[in-house]
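Every protein chain of the complex appears in place save one, which is left out.
So that you can tell them apart, the chains are marked A and B in the order they are listed, and the count of residues begins at 1 in each.
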Amino acid sequence: MRKIYQGFLRIEAVLAGVFLLLMVVMMFTGGVARLMRMPLNWTIDIATWSFAWSVFLCADIAWRKDLLMSVDIVAERFAPPVQRALTFVNYILIAGFLIYLAYSGIHLSWVSRARPFQGIPWASYSWVTLSLPVGAMIMLVTTWLKFKAFLAGPSAPAEL
Amino acid sequence: QAQDTYTLRFNHVLGPSEPFHEGFLAWAEAVSERTGGGLTIEVFPSAQLGVEEDIIEQIRQGANIGQNTDAARLGTYVPQIAVVNAPYFVDSNEEAFALADSPSMIAWQQQLADEHGLKVVCFDWVQGDRHFFTNSEVRTPDDLAGLRIRTPPAPIWQESIRALGAAPTAMNFGDVYPGLQQMAIDGAELVYPNITAGNLYEVLDYAIETAHIKLVNFQVVSSQWFNGLPEDYQTALVEECRVAGQETSAVMAEAAQAAKQTLIDEGMTIIDDLDLAPFREAGMAAYEALGLTEARAQVYAEIGKD
Partner (left out) sequence: MLIVIIAFFVLLVIGMPVAFAIGISGALFFIQYPELPFTIPVQVTVSQTQNFSLLAIPLFIMAGNFLNHSGITEQLLKLASVLTGRLKGGLAQVSLALSALMGGVSGSAIADAAMQSRMLGEPMMKRGFSSGFTAGILSFGSVLTPLIPPGIGMILYGSIGQVSIGRMFAAGIIPALMLWLALAIAVWITAHMRGYQPERQTRPSLGELGGALRAGFWAMLFPVMLLFGLRAGVFTPSEIGAFAVIYAVFVGALIYRRLRTRNFIDALEGSLGDIGAVMFLIAVSAILTYGIVLERVPETLANWIIGLTDDISVIMVMIAVGVVVAGLVIDATVLIIMLTPIFLPLIRSLDGDPVHFGVVFILAATIGNFTPPIGAAMFAVCSVLKTRVSDYTRESVPFIIAVVAVTILLVFVPQAALWLPNMFFG
């Protein structure tokens, strides 16, 4: 199980990296092509599509590595048992929010599948919209693992 | 019996100083007055509620939201409607208003409402003639060859501009000023008041009066929401939309003249003595490319245009 999860994390990082590099290459190619008076409109389309997917994959990576910022000034002044209770509440609320994003994101992708991406008749915008519910589901898994580690006690490292 | 009250939140991408915004406010006031406050319209300028495509999706899901849009975007749902956005389709505001009585147009709007949940309230809102605004002199379609002209990011629009000879470059309106300044593009195709509204005369030299598209705007709301309104409210909404739209279209024509004068004062060169025949001829290629030849013939027969 742990091995499968590690493999999955590799795939996630590779995909996010590929999307980012794709953005770089597309934006650069688009600029150069326009300079040479051969404007390519599809470079922007690929770049913005990659943008959406990279953002929500990277969001999970940031969440797993504890890079999402929080305001620590107040929370750290509470007594340790209170802090623990608050952390518990945080995980529950975050999980609820992620479930909502996943559910309504899939719903939206389905009901608005007729919406074209950048006006291109054969490309549905749902392929962009899906990036958020997919990202939310991965973040839900991350939240679950963080939560398990939290319940196991402060000394137990998360299996991330 | 207590009357239900209804609210429509109406979004548009134009700035609050543009005549269209005033027009929407006038529409809102007339509707509110006629329904005794039963139906109010809150107008949100500058795309405050969101980008046009997002709003249209919200409308399709039944929200009490409206949007000012164009035939090219509606054409992604019912392709024939896009004909209104094609080169040299109508020649005057009166012709544009007459489209409302065309049975084909009525049928396409019905399809839009039944199959996609988008109710066109009215489309008597003519923004005006779109011209080319460039940094080099243009007299024939050949002069447009190789010029990178900013167009709205919609394939239908790009096909029309390509037919006229230029290289369409998709870009948001907000990027046009820096794009011109940085020579990322060679020009744009817009209506006169856009140029003054965006201070684009600071970075443009020529106005080429090609009048290649008469831009007609459509006011859309959710058909589900519209059908839930009392009948007299529906009538008030539609009729006042037409009145306000036709008045605003006249204001826009005057605004175009005023804007043109501003551009002259700001030192832009206006080319208004073009031979349009080669442009019109070139524009016909767009109907072919977009498969709109038949739609054009059909509507022309109905409104008695050749």
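In the analysis below, a contact is a pair of C-beta atoms (placed from the backbone, for glycine too) under 8 Å apart; a residue touches a chain by one contact, two chains touch by 3 or more.
Quick caveat: nothing in here was measured; it's all calculated off a predicted structure.
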Among A:Ile11, A:Met38 or A:Leu67, residue touching the chain not depicted = A:Leu67
Full-complex touch with the removed chain, picking from B:Gln48, B:Ser92, B:Thr140 or B:Thr235, is B:Gln48
Which residue numbers on chain B touch the omitted chain?
-> 9, 15-17, 42, 44-51, 54, 57-58, 61-64, 172, 174-175, 177-179, 181-184, 196-199, 202
Where chain A meets the left-out chain, the residues are 13, 16-17, 20-21, 23-28, 30-31, 34-35, 44, 47-48, 51-52, 54-63, 65, 67-76, 83, 86-87, 89-90, 93-94, 96-97, 100-101, 104-105, 107-108, 111, 128-129, 131-133
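Just so it is clear, only the chains that are shown with their structure count from here on.
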Measuring from the mean C-alpha position of chain A to the mean C-alpha position of chain B, what distance in angstrom results?
-> 36
Within their complex, state which residues of chain A touch chain B.
-> 31, 34, 37-39, 41, 44, 108, 111-112, 114-116, 118-121, 125
Which bits of chain B are touching chain A when the two form their complex?
-> 53, 56-57, 60-61, 72-73, 76-77, 116, 146, 148, 153-156, 158, 167-170, 184-185
